[in-house]
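Provided herewith is a single structure, encoded as structure tokens, for subsequent inquiry.
Apart from one protein chain that is not included, each protein chain of the complex appears where it belongs.
The block that comes next holds subunit A.
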Amino acid sequence: MHLTLEFGGGLELLLEKSIKMHKVDVQPIDGQEKVMMKGLLSWVKSNLIKERPEMFLKGDSVRPGVLVLINDCDWELCGGLDAELEEKDVVVFISTLHGVL
């Protein structure tokens, strides 16, 4: 599944070359039909994050203070970790925790 991921507010510093925009191809976890946000987060952790994953994730979710938007809609309205992603969705991660990163 093709997704566009954007990282901002300092989160891009955790990625290789601090690139903010990533066009990625993510496959559903075995046994699941669709890519869920939960699966995307662990995919991002193992494929994109190069350092200090604790700045991005806490437990199985994003660190509190990281804003997530799916197609510019607050992910809290889309089901949070259980939100199902669709082809060509745009997912944005913005850290509001400045000064700590």
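The criterion applied here is as follows: a residue touches a chain if its C-beta (ideal position, glycine included) is under 8 Å from a C-beta of that chain, and two chains touch if they have at least 3 such contacts; residues count from 1.
One rule holds for everything that comes next: contacts and distances are computed from a predicted model.
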{"item": "Undisplayed chain, where the name is taken from the UniProt record, one of \"Cytoplasmic tRNA 2-thiolation protein 1\", \"Actin-binding transcription modulator\", \"Glycosyltransferase family 4 protein\" or \"Integrator complex subunit 11\"", "value": "\"Cytoplasmic tRNA 2-thiolation protein 1\""}
{"item": "Hidden partner chain, residues of subunit A it touches", "value": "4, 6, 8-10, 13, 20-21, 63-65, 67, 69-74, 76-80, 82-84, 86-90, 92, 94-101"}
